[in-house]
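This report refers to the structure that appears directly beneath it.
Left out: one protein chain. Kept in place: all the others.
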Amino acid sequence: MIVHLNKNITKEKAQQLAEKYQSTLFENGKFVLVTPSKVKAAEGELKELAEAVFVTDSDIQLAGKEYISTRREVKIGDITIGGNSKNTLAIAGPCSVESEEQIEAAAKFLVELGVKALRAGAFKPRTSPYTFQGLGLAGLKLLDKMRGKYGLQIVTEVRDSTHADEVIEYADVIQVGAKSMYDHGILHKCGKTKKPVLLKRGFGTTLQEFVQAAEFILSGGNPNVILCERGIRTFETKTRFTLDLCGATWLKENTNLPIILDPSHAIGYAFGVPDLARACIALGTDGVLIETHPNPKEAKSDASQQLNFDEFRKLYSSMKKVAEAVDYKIV
Amino acid sequence: MIVHLNKNITKEKAQQLAEKYQSTLFENGKFVLVTPSKVKAAEGELKELAEAVFVTDSDIQLAGKEYISTRREVKIGDITIGGNSKNTLAIAGPCSVESEEQIEAAAKFLVELGVKALRAGAFKPRTSPYTFQGLGLAGLKLLDKMRGKYGLQIVTEVRDSTHADEVIEYADVIQVGAKSMYDHGILHKCGKTKKPVLLKRGFGTTLQEFVQAAEFILSGGNPNVILCERGIRTFETKTRFTLDLCGATWLKENTNLPIILDPSHAIGYAFGVPDLARACIALGTDGVLIETHPNPKEAKSDASQQLNFDEFRKLYSSMKKVAEAVDYKIV
Amino acid sequence: MIVHLNKNITKEKAQQLAEKYQSTLFENGKFVLVTPSKVKAAEGELKELAEAVFVTDSDIQLAGKEYISTRREVKIGDITIGGNSKNTLAIAGPCSVESEEQIEAAAKFLVELGVKALRAGAFKPRTSPYTFQGLGLAGLKLLDKMRGKYGLQIVTEVRDSTHADEVIEYADVIQVGAKSMYDHGILHKCGKTKKPVLLKRGFGTTLQEFVQAAEFILSGGNPNVILCERGIRTFETKTRFTLDLCGATWLKENTNLPIILDPSHAIGYAFGVPDLARACIALGTDGVLIETHPNPKEAKSDASQQLNFDEFRKLYSSMKKVAEAVDYKIV
Partner (left out) sequence: MIVHLNKNITKEKAQQLAEKYQSTLFENGKFVLVTPSKVKAAEGELKELAEAVFVTDSDIQLAGKEYISTRREVKIGDITIGGNSKNTLAIAGPCSVESEEQIEAAAKFLVELGVKALRAGAFKPRTSPYTFQGLGLAGLKLLDKMRGKYGLQIVTEVRDSTHADEVIEYADVIQVGAKSMYDHGILHKCGKTKKPVLLKRGFGTTLQEFVQAAEFILSGGNPNVILCERGIRTFETKTRFTLDLCGATWLKENTNLPIILDPSHAIGYAFGVPDLARACIALGTDGVLIETHPNPKEAKSDASQQLNFDEFRKLYSSMKKVAEAVDYKIV
């Protein structure tokens, strides 16, 4: 149950109530309490001090349609997604920042096409210790330089809690990766900023658990959470993962958060990315994440799935047509 | 390895060769031998009598791009899919034939909209013996009547070998369901007709196995096989299955067979069908299967996933726009 | 709901009631009606004519603990499994009958060790048409010969409805394979015999669906159904399937049917079979199915997973010790 407290309640009183009712407390204009989901009615003192009360079915509370029935609006720089915008944000770039030359080639190419958001990882969550682990802080600084020079919004990933503060400082959109989305340390820190957080679904994570991870951030006080479906792990191994578009429609139907789709990581091979990206856009989505690299064969990570610039240019042009057909606009 | 034998070879000789080389033999204008896939070169007598030889990587042979590098064309009545047609066939109708009134309501509605293919099951593969099992032969006869009256192409399912002959007789497109796709009895009989066969992927079936099931039909002598992705079973249970569009792009890239997508069975709930159907069309597909029923709530099977006529009408209109955006045409 | 009708009711009357209440009817000493599971109380005429009534939660009815709270006893020749027997039946043999020499080598070896049930397939459900498909009827006749000569119980598989009658005739235990377990044609025929049916779980089949498939046989009138867990398909591909022992404990807890485990098909590689087989026995099970072949490397199917005779002999000896440790006995 979500309780909006009366505006004249002090912080001390709010904290007392939170403790008394074993609730999570945050401030967002007003004080908001979130009780365990089994509590289904405000009683006693809580009832008296409540301005509004929202009861939800499950532990999907702040993200649920029972709480906010429309899609939340999130601002990324001066771009709006969600709400009534009917905008589909194109986020593109290489898997990793590898060098200034490489990231600048990507930034320049994307800006010329009209793309406004650049993705690239500085802290890479690799499965093997014997491969490229990312440039770390130096990578963040290169991204910062690209932002300064090209006016791009920077989307970059936090891998674990040890460097969360740096990523939060440098990113315009903080990406929480599929392998890190249960990390309480990261989720807690993301709740304490107001920057948009792109939360990726773990590949073994149910939709319920995924949205509950978003609740950690929302209940920390940050309303700017974007969900990202990027493929789940199934028995099929001809492709790297299985993009769960059925799940994406469920998220649209049952949550109030913007949803971004990532066809590149889902399939893991460049050949299918254009078809899948168009499918994602026709679904009606708040954004797509697509990997493109100046020279995919030489990429230090995810070499197989990144589009080269020619492939991306063609795709980007066709994406606009598909978006129009479903009354959306690529931004 | 696939061997096209010289045109002047007799049937007896072809059969001798098939036995000698442990190969499958069929006739399609010429005699075609398919050897076990481990055989990688035609030698001796086989080499001499071969007109053309195609070596493939795996047991995907007749369906593979190494054999035929373009998509095969399949005719359904006077409609063409595959080849260079850029047609997306809309197949629609209720889950089951329930009564003449019900199926005629659907037939009439669809014909008025311009839909040319009617789907409905007479033999239902149910998971419980205590539920509606379909009208059987009587259902096939009702479908036959609809074809006569409305000129619709009939797509209907064979559940097991015991009634395969009847379905093959009555259907324009023989559907082999997800639960029956390994059934050698059915696959064998489908190989002996020339009618198009819509082969659905089992929900626990890998892409490799799926295409290999198609090989049973193709190597029986029937070139008119259409693959249908209809959702696979994953850990996610908020939706009934997970539509594998990554897999669909793999099939497009690696096989020569037309591909049809079934969003209705994949998600299992009407709410997501329109978004998913548009995504399927934007992917670039040879057809979509969508369930619609005059009164979904009263449906005797799959009540939750069938669209009502208003919902279908709206979807159908939007499907045309999306198809155009990717240079396809809904037929 | 299951209704035992009064003993003095005629067949005609029973059939009338079945039609009136949309129920399944079979005779087993008395007439038994099974209604759709949503019916939760016998009313009117049905109440009057009922001798006993059993209400169940789901469409697991005849197989459920609400109907029969203990494990059913099934007889295979003069061997009993289930009930209070605490017997674990060892079923062993090659994947396929390949020749008289091969099957006799296996039969002789097993009889000398004390194994009483021989498994081998004559109709093989292969994934590719270009591989060995089994000896068919000739294979059944070789198995018949082994039974005559060595007194072994024969466990063999029906692949599809077209040869179900032959398998039912020749087998002591009719095996319905993982790929055929939804086949209504087979399930229907298995319901009309009293021979034990070993029903294998499909690798993409939920426990609920699996037991519901058993309901088709039980409600056909055959009480001798044995469930077999043989591995499900998961994202892990280092092993062929994943043996679901969690599921096996669920079946023990929630159904009244004997349960047999098949480690060989689950893992798909000989190296893990002994450890897994011992784990299966320690779980407390009514039987295990283990593949062994005189010369696994030359096997025409499943070469990688069959134990050679030395490996099997060692395993068999250790199985007895483990069975004893959990108060079971290998038979």
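Labels for the chains are A, B and C, by order of writing; each one numbers its residues from 1.
Heads up, the rule we're going with is that contacts are C-beta pairs under 8 Å (C-beta built on N, C-alpha and C of every residue); 3 or more make two chains touch, one makes a residue touch a chain.
Keep in mind that this is a model prediction, so the values were computed, not measured.
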Among C:I2, C:V97, C:A120 or C:L207, the residue in touch with the chain that has been omitted: C:L207
Full-complex contact with the absent chain, from C:L245, C:I260 or C:L307: C:L245
Full-complex contact with the absent chain, from C:P36, C:G83, C:G220 or C:G284: C:G284
Where the unshown chain meets subunit B, residue by residue: 204, 233-235, 237
Missing-chain contacts mapped onto subunit C: 204, 206-208, 231-232, 234-239, 241-250, 252-253, 266-267, 271-272, 275-276, 278-284, 318, 321-322, 324-326
Contacts of subunit A with the absent chain, listed as residue ranges: 23-24, 34-37, 59, 61, 123, 125, 127-131, 133, 159-162, 179-180, 182-186, 202-205, 208-209, 212-213, 215-216, 219, 232-233
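Quick note on the criterion: only the chains that are shown with their structure count from here on.
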Identity of the chain that, by mean CA position, is farthest from subunit B: A
Whole-Å gap between the CA centroids of subunit A and subunit B: 37
Chain centre separation (subunit B, subunit C; CA means) in Å: 32
Shared-contact residues (touching 2 or more other chains) in subunit C: 204, 233
